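All protein chains but one are shown at their positions in the complex.
Order of writing sets the chain letters: A, B, C and D. Residues in each chain are counted from 1.
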Amino acid sequence: MLKVDNLAHAYGSHHVLDGVDLTVGDGELVSVVGPSGCGKSTLLRSIAGLVRPAAGQVLINGVPVAQTPDDLAVVFQDYSRSLFPWMSAAANVALPLRRKGLSRRERRDAARAALEQVGLGGAAGKYPFEMSGGMQQRVAIARALAFRPALLLMDEPFASVDAQTREELEDLLLAVRATHNMSILLITHDIDESVYVGDRVVVLTRAPARVVQDLAVDLPFPRDQIATRELEAFVRLRAEVGKLVRGRPVDKESQ
Amino acid sequence: MLKVDNLAHAYGSHHVLDGVDLTVGDGELVSVVGPSGCGKSTLLRSIAGLVRPAAGQVLINGVPVAQTPDDLAVVFQDYSRSLFPWMSAAANVALPLRRKGLSRRERRDAARAALEQVGLGGAAGKYPFEMSGGMQQRVAIARALAFRPALLLMDEPFASVDAQTREELEDLLLAVRATHNMSILLITHDIDESVYVGDRVVVLTRAPARVVQDLAVDLPFPRDQIATRELEAFVRLRAEVGKLVRGRPVDKESQ
Amino acid sequence: MKAAGRLRRFAGRFWLVVLVVLLWEAGARAAGKIDFPAPSLIVARMRELWLSGPPSRLFLSDDTLSELLPGLGRMFTGWLLASLLGVVAGVALGRSAVASHYVEPLLHFGRAIPPPLLITPFVLVFRSSTQTQLAVIVFGVIWPVLLNAMEGARSVDRGYLDTAAVFGLRRHERLLRVVLPAAAPKIFAGLRLSLSLALILMVISELVGSDGIGYQLLVAQRNFDSPGVWGTILLLGVLGYALNSLFVVVERHVPGTRRSGPGRPETGGVT
Amino acid sequence: ACGGGSTDSMKAAANNGLEKTKLKVGAIPIPDPAALYIANTKGFFKEEGLTIEPVTIQGGAVAVNSLKSEILDISQTNYVSTFSAVSKGEKLKLIADAYQAGPNTFVLMVPKNSPIQTPADLKGKTIAVNTFNNIGTLAVTATLKVAGLTKDDVTFKEFQFPQMAAALTTGQVDAAWMTEPFITVTQSDLGTRKLVDTMSGQTANFPIAGWMTTEEFAKNNPKTLAAFQRALARGQEIAAKDRKEVEAIVPTYTSIKKETAAVITLGTFPTTLNETRLQRVADLMAEYGILTGKLDVTTLLAPQPAATP
Partner (left out) sequence: MTIGARTLRGAVGVAGFLAAAEAAIRTGLLDARLLPPPSVVLREAALLPADPVFTAGLTGTVSRWLGGLALAIALAVPLGVLLGSLPGVERATRPLLEFLRPIPSVALIPLAILLVPDDFLMKVSVIVYASLWPILINTVYGLREVDPLAKDSLRAFGFGRASVLLRVSLPSTAPFIVTGVRLSAGIALVLAVSAELLAGGAEGLGVFVIRAGSGNRTDLMLAAVLWAGLGGMACNAALVAAERRVFRWHHLRSGVAS
C-alpha cells in the first residue's frame, strides 16, 4: 500500500528527516513512535503530499506521489485548527464526503453515524468553539473515519481524550480497520497504545529522524483492553519499545 | 490557597458544572480527572476568572475572585492558540515576566532557563509555527514555570509530548513545586500521571460534572518514575481512580 | 550576469505594464483623438511640466518645487495624522464595547459625508488654507484605518486574550503586545488603503487654494490641456505606486507582521 | 401626415422635420439661464415640438465633455471657457446669448472693517475667485489695471462662491470676487463691503454666458437647433423685458429665496447673439494672456434663426 523510501527533509538548515524507510501493507496498522520534535508530523505531511520532501520518495501502490494521494484521510495533531470554525460538527464531518459523490442525505447520515461512533451523537449541531478539546479531537477522528479512506494517517489522535474514551476509540479503530480494510499509519506517544493497536511499531530516533527499529507485534486478534494487555508478549513488547524510544540499545536477550 | 465552593455553570441550557467543591492547599498538587467534555476546562477557566460561573464561588486565600487572580499562571489545553505567533519561543516565555518587574536581561535569562528545563534550550529563537506540537506545548509549560506563580493551573499539559519527555516534565513539575512552593491544579487524562504527581486526585463525573471522589495519594516523596510506580499503593490507587473514572462504584474493600 | 538577473526580475514584474503601455500607444495613435493622447505625448508634456528645470536641481522645474512638494508634504502630514488618530481611536473603540456603542453611529455618519462638502465648514473652523486642506485630508483618509483597526482589535482570538488575562498583563502591555500585533494584518490593510486615499484626498483638498497637483489638474482640465490632464493623472499613479512600494517595504520590517498566517506558513504544498 | 396613433412629439417631429425632439440641456442654477426655464414653463419648446430636460451642471469645462459624449445636447457656458476650449481645438458652436453683466453684478467684496479702501490697496493681498483663469481673474485683472496694478501684484485663491464668505471672515483671503445672490446675502448677513464693481470700464456690459453645442450636433440637427433657438428667444424676450418674470422663475430652479430674488442686482438678457460684443471677450482674453493668439469668434456662431414662425 504505502512505501516510504529513504525520505529526507530539512526546514532551512534544520534537518528533520534523514532517510526514513517505512512500509504499510494493505490493511495493516503501523504505529510510529519517537521523541517530540523528531519529525513525525513532517513525515506524515510528506506522505499526505503537503510537504515536498528534500529527498527520497513516497509510493502508494507502487506509484510515486507528487500530490495529495487519492482516498486518503488525515487526523492532524493540531485538531482544533483543522476543524472549520464556521461549520457545525456534523458539517465538518460531512464536508469531505462530497468527494465521494454522496447525496446530501447520505452525507448527513454518514456524518451522524460517525459522530455516534466517537460518542458525539448529541453534539452534531455544535460548533467547534462550543466543544471541549477532547470533543473537537473526536470530531476530527469522526471526519476521517466517515471518509472511509484506503489509507488513514493519524497524528496523535487520542491525545486529548480521557482514558476510557481512548480505549473505546482504539477498539473502534481496530473494528473499522477490520470492516473496511483500511491501511493505517498512527503516530502516538503512548507506548502501550502503539503496541495494543499496531501490527507493527516503527520507532524513530530524535531529529534528524531515522528508523531505529521496525518491530512486528504478534499479538492475537481480536484484541481486548484487559486480556491483551495482560499477555506476557504485550508486556515484553511494551518494554522493548520503551527502551528503544529512550534510546537505550535493546538487550540482545529480550529480542 | 484555593477553594472552589459549590461551583455551577451552564452554556445556554447545557449544564456543565453542577456544584463542584474542591480545595488546593498551600503548596499542594491536586490532579483532576474526568471524562472528556465533563467540564474540566470550564472549571479551570472559572478559577482563572475567564468564565463567570452561574453559581457558587472561587476563593483564593479566602477572598472571592471576581477577575483573574494575581500571581496565577495557566497552561491551556489549546496551547497552539495560547502562544503568540508573532513572538519567538523566548519572547513568549519572557512576556509575562514584565509583571514581575524584572529587567530585560533577567527576563531573557529566566526565559532561556525555563526553555532549557523543558528541553528546548536550542529552540529559543523559533517561532511557534516553526515548532512541532510537543515543542509548542513545552513552550507553554516553560512560560508558566518561568512565571513562578503562587497558583498554577494546567490543562492536560503533557498531552502532546512523548513518553520519556512526559516523565521528565512530571519530575520537573514536582521539583519546581518543591523549590518554589507552588500550588498546582493539574487536569490530566492519564490516570497513572494523576496519581504519580498528585497529593490528591479529584475525580469528576460526566457532564454536568460533580466530584465523585477526592482521593488522598499517600505515596512517599521524592517520587521516582520506576520505584514509585512499582509500589503496591500506587497500583492500588491507580486502579481505584480508573474505576472511578469509568463510573463503577469503588469496592468497599479496596478503599 | 547580475545585470541579466536584475533585468529578468524587472521583466517578470513589469511585463504587463510594458504591454499595456505599448497597446495604449498604438491604440491612441490609430484613433488620433485629442482627448486620448498617446503616452509618448503625455510623457513629453510631463517632462515639460515637472522636469524642465536646470540639472543643478535634478531637473526639477519651478512647478515641481512650488506645486508638487507642498502638496505632497500636506498629504504625508495628513496621512500620518490620520493613521495615528485612526489606529489609536480604532483600537480603543475596538476594545471598549461601551465606548463604541456611543460613538459608532457618529462615525458611520461621518464617513458617509463627501469630503468636498466639508470644505465650507472647515474653511470656517480652520483659519488657514493649509489647515483646511489638512483637515480635509485627515477627515477623508481616516476611515479605512479607523474601521480596520476597530475590527482588528475587536476580533482578536480569544485564546490570545485569555492568555494575556491569565498572566496578568497590564492594560498597556496587553494592548501593545497582544492586541496590536493580532490586529496588525487588518490595521495594515487599512493603512495601505488610506495611503492611496491620501493622494486622492490631496487632490480633493486642493479644490481650495492655489497650489498642488490637484490644483494643476483642475487648471489643466479647465484649459482643455488634455496631455496635461493625462500627465497629472499619470503622475498621481506613479506617485501612488512609489508610495505603495515604500509602504510594502516598511511593512515587511514591522514586527508582528512577520508571521505567515496564524499558524505555520505555507509549507510549499505540492499542488 | 403620417400614420395615426403616434405621440405628440412624433407628430411634431413629422410636422417640422425635426431631427431630434428630446433635448438634454445643461444649465447652472444661477439667474443667467432664466430664459430657458421661462420658455419651458410657458410651453414655447412644446410648441416647436421639443421636449426639454434641464440638467443641472457645475460649470462649463465639464459640460464640454458631456456634450461630446452626448450626455448633454446643449449646454449653458461662459464665454471665457468656450473660447479657451476652442483655442485648444475643441469644436464648439455658440447657439444663443444668455446673460450680460450689468453694473454691480460682479464685485470685489472686503470684510466690514477691512483696511482696504481702494483697489490700489489690494497690492500684495489675496483675492478669492471661483475659477482661476476665467471671468473672475479677467475682470479683476482689468480692474487692477485701472488702479495701476497687474495680476502679479496679488495672489488668487480658488474658493467656490458659497465658501467665500467664510474665507473672508476667517481671513483666509483679503477680498473676494462675488456675484449675486452672494453679494446681497453677505452684505446683509455679515455687513461685508463692496470695494469695487469689476464690470466697468473695459468690462462694462461684459458678455457672460451663452448657449453652446458641438459642431457635430449643430451640423446634424439644424432644424432642431433652429426650433430650440426660436423657443429660447421668446423666453429671452420676456426675461429681457420683465424683471418680475425672472424673479418668479429663478426660485423654481435655484435655491435662491423669493425675497432674495426680488432684491438682487441682475444683469441683462441680450436677445441677439452679437459677434462684435463677443469679440470683445476674446480680445480681452488675449490681452491678459488667457488666450495665446487672436480668436475670430464669427466662426463659432451657429446660424441664427429667421423670425419666429
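Basically, a residue touches a chain if its C-beta (ideal position, glycine included) is under 8 Å from a C-beta of that chain, and two chains touch if they have at least 3 such contacts.
The structure presented is a predicted model; accordingly, all values stated were derived computationally and were not measured.
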Of the chains that are displayed, which are in contact with the missing one across the whole complex? A, C, D
Have a look at C:R8, C:H101 or C:R170 and name the one touching the chain we're not showing. C:H101
Could you tell me which of D:S81, D:T131 or D:T254 touches the chain that is not displayed? D:T254
Using the definition of touch stated at the top, determine which of D:F161, D:W177 or D:F206 touches the missing chain. D:F161
Since one chain isn't shown, list which residues of chain C touch it in the complete complex. 12-17, 20, 35, 97-98, 101-106, 108-117, 120-121, 124-125, 143-144, 147-148, 151, 154-158, 161, 185-186, 188-189, 192-193, 195-197, 199-200, 203-204, 214, 217, 221, 229, 232-233, 236-241, 243-245, 260-267, 269, 271
Chain A residues touching the chain left out here are 45, 48-50, 68-74, 76, 78, 81-86, 95-96, 98-99, 127, 129-130, 147, 153
Residue numbers in chain D that touch the chain omitted from display: 24, 26, 28-30, 53-58, 61-63, 65-66, 68-71, 160-162, 165-166, 169, 181-182, 185-186, 189-190, 253-257, 260
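Just so we're on the same page, only the chains that are shown with their structure count from here on.
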Considering chain A as a copy of chain B, what rotation angle in degrees (nearest 5) results from a C-alpha superposition of the former onto the latter? 180
Between chain C and chain D, what distance separates the C-alpha centroids? Give it in angstrom. 38
Do you know which chain C residues sit against two or more other chains? 262-263
Touching at least 2 other chains, the residues of chain D are none
Using the touch rule from the top, collect the residues of chain C that touch chain D in their complex. 34-35, 119-120, 123-124, 126-129, 132, 207-210, 215, 218-219, 221-226
Give the list of chain B residues in touch with chain A in this complex. 11, 33-37, 39-41, 77-78, 80-81, 119, 123, 130-135, 138, 155-156, 159-166, 189-191, 242, 245-246
Chain C partner, complex, touching residues on chain D are 61-62, 64-65, 68, 81, 84-85, 88-90, 131-134, 155-160, 162-163, 166-167, 169-172
